[in-house]
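Comments concern the structure below.
Apart from one protein chain that is not included, each protein chain of the complex appears where it belongs.
Labels run A, B and C following the written order; every chain starts at residue 1.
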């Protein structure tokens, strides 16, 4: 809460805490159909998170990360074109779905089964989807930021008007990667949008222990680029600020940093227990600003929401998730020899030998086989 | 020149370009004896640089780095006490001499001979002097910055009122080390003074290609600490700003970043040839602001300077350098077995074996033996 | 004596030394109030306060860089890197600074920093929560590398590390963090660095391992015994400087050896052991020294169970050296 109260002034908002449009606010132009689709995808994220965390609790997937309360931030990618590139952190599920990553691929990846598009190579939530230019997720935080800047600069060199957009948490702003990326972006005037998803916590470390700066957006000053602070639980403000930043990038005016102020309502991941380090009441105060509820209110004001829409969306997503989860559970583990593929384009002699050695050994069953 | 012209306004100065006190300027209180000693040390640096570069050109030492035009910045350490710590970059000779590092040690280090206090372990100009808490110089730029912050934080934990002061070039502000150090310093409120010696060039790369920020001092905003821009060729302004920063540190008010605006009048090092990348006329415009000449003028205005003083100082330093250089050239190479000392506190078996192996081999003479 | 797992043993060592040595500070991500994501520093924050148990911003380079500065000043910092996979942003501070400080300053500036970090696979962590990068640090002159395989050693070795004056990388086998339990004295005791532990005497084949591979080689040795094969099992404990005399003596006795680690094979620590042992004991060798290791691929997720060395593979190698 602190930051919000202190910094209301320089915080961009379109919707008030209840979800009604604030007088004089600059509303982004979004077709009604898109508004409903955005709501549908926001719901998908929330339903998916709930269902997948339950699967994890049942021991059917090894790990999961929710983004409850942060869903609105994901739709910054509404400002992108299909040919733009997205360099995600690990907590922007909605952005993936919006750009065309399917529920099938999403769930098969979580199972790491033989239908996982990345062949069971990575932990759950480390997706990759090149058709939509969603770049492979990495665990080491911040590494994606200079990569986004490099891709953006490449777009400029190639003479296109594409841009790149990247997400990182506020804790990740403490890494060297953040600094070198921001600095390169500023110097190169790269067409990139750098989004700090400030949810107040880095596992157990609160925002106040990450930096002494007044706001994360203020860090942009040191790189000669604009830094904009936005209510990250207000999807319209998020989209408005992102469209502005993308327009700057396309126009050749260089990078923009956005700080999307939100809150990590639940644990860092399925491995985490926030009661060990933060006031259990803190989340409630934030749930009041639930981005889904606020957007719903806005749709109601616009006569775009109905009980029926709500239940249709909920049923549709639940049914699909149920079906895909059942399929995923049926699938096997990727073939053992696939372990040696994709280290290099071609299989060098030493990996061929190691593969043959492994194939000659008795197969060991996964202790967690599906 | 550019930056100076553009930014005169927010640039702290005591002396004008000629060296006369600017009306209303805040003059640091420095005893007359110290003023003369400071001038003496400034001259030592300039004479030493000239003599050592000539030695290098004669092939008598392998490498050297001058700081012509940047000498005033070195005396930021005037603000320190003997029990404070200094984490240098490689271009602050004057700070070493001021803190008590001797001309003998300095020159023997350059020769890497058997009287080199660091046993011939490092290239020329990589000094170390623990009695004066001058920390061993490293080539990888920026690594000293988080180390200075850590030492400063340790001083606080130990409950002393000591502080640490570190130097780095403006090019080094692009490293991840700079960022993590500034951020840790801000969060910990460590008693440290972080000095960016902005000489306009990083080898062949001009300031403008290092950052899009308006000034380097402005980067302090992102870390919640004050950033002060100072005329780095004005020794009084440098000392005044440093004393203020040290006072903040001792008072528990946390870190301060200083940008000392100066200029690298000559090549990056004895290996460099600036004519390959910069306008040969650029230096002249800067020599007008020669920190030695400006300080001399100030001393004249204060009746603290005379032709005799000048020649006494010059002769004293030249004579000492001549004497020590002759001694240094007489010295031998460190004993071969010393190669294996100080890797660890005690010699482990594998290094003992490698030493015995080496001693059993025919001695190879240094192609560059003294 | 209470039963402890490795996490509790590490915690006990830290608590004992923090009480004894006022200059010891712990720092890292989530090590404070939370007590570390594996809870190894649990309780220390409340007991010794936030100035000695420091939650840092998210930057490994900052953690090691500031730890070095603290050590230069005279403190005894014990930074935690949350996972060994995340040590690389600090790699420059470790290999170019920490490892070289004493040497480059002609002995003026020792730098006794003990870096604790959990390493290794078997926890379904994929590429970035499973790596075993010990070889990179063993190849770096100036660092000691220690890897315990059980709670008793973990406590005794860590206390030794905290009381000597060189930088140490103390790698903790997270796969058996909780599974490995033992009776550990609550008192202060040390286990010397550089001394391997012959956990099982034997005379036909020497089996060398460390850390999380110890339960596996032990299982393999049991199975071998059922077949009438006598293995001498050695737990290295300290990887640098390693206990060459114990290894050489064992190989002179057995003439055969199998080395096991989960790190990738090529340029892994096993290669160094083979090369050095061949130089010193070639005339005693009845068969080539074999390596059972992780494969030269990034650590996989779904096929982790096929990636990790197991008792069967060790046993196969043991048999192979005998049949050679």
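Following the convention adopted for this analysis, a contact is a pair of C-beta atoms (placed from the backbone, for glycine too) under 8 Å apart; a residue touches a chain by one contact, two chains touch by 3 or more.
In this text the structure is predicted, and so the values were computed from the model without any measurement.
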Shown chains touched by the chain that is not drawn here: A, B, C
Selected residue (touches chain absent from view) among C:7, C:135, C:251 or C:315: C:135
Hidden partner chain, touching residue among A:45, A:95 or A:149: A:149
Residue touching the undisplayed chain, where the options are B:209, B:250 or B:293: B:209
Of A:74, A:126 or A:268, the residue in touch with the unshown chain: A:126
Residues of chain B (touch criterion as defined above) contacting the omitted chain: 62-63, 112-113, 116, 119-123, 126, 138-141, 171-172, 174-177, 202-205, 209-211, 271-272, 276-277, 333-334, 336, 338-340, 343, 350-351, 354, 358, 361-368
In chain A, positions touching the absent partner: 85, 87, 116-119, 121-122, 126, 128-130, 135-136, 138, 140, 143, 145-158, 164, 176-177, 179-181, 183-184, 187, 341-345, 348-350
Interface with the undisplayed chain - residues on chain C: 85, 88-89, 91-92, 95-96, 99-100, 103-104, 127-128, 135-136, 138-142, 240, 263-264, 266-272, 274-276, 278-279, 282, 285, 287-291, 295-298, 324
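Here is the rule we use: only the chains that are shown with their structure count from here on.
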Distance between chain centroids, defined by C-alpha means - chain A, chain C (Å): 36
Inter-chain centre distance, chain B versus chain C - centres from mean C-alpha coordinates, in Å: 40
Chain B: positions in contact with at least two other chains: 176-177, 179-180, 183, 187
Chain C, residues touching no fewer than two other chains: 57, 59, 61-62, 89
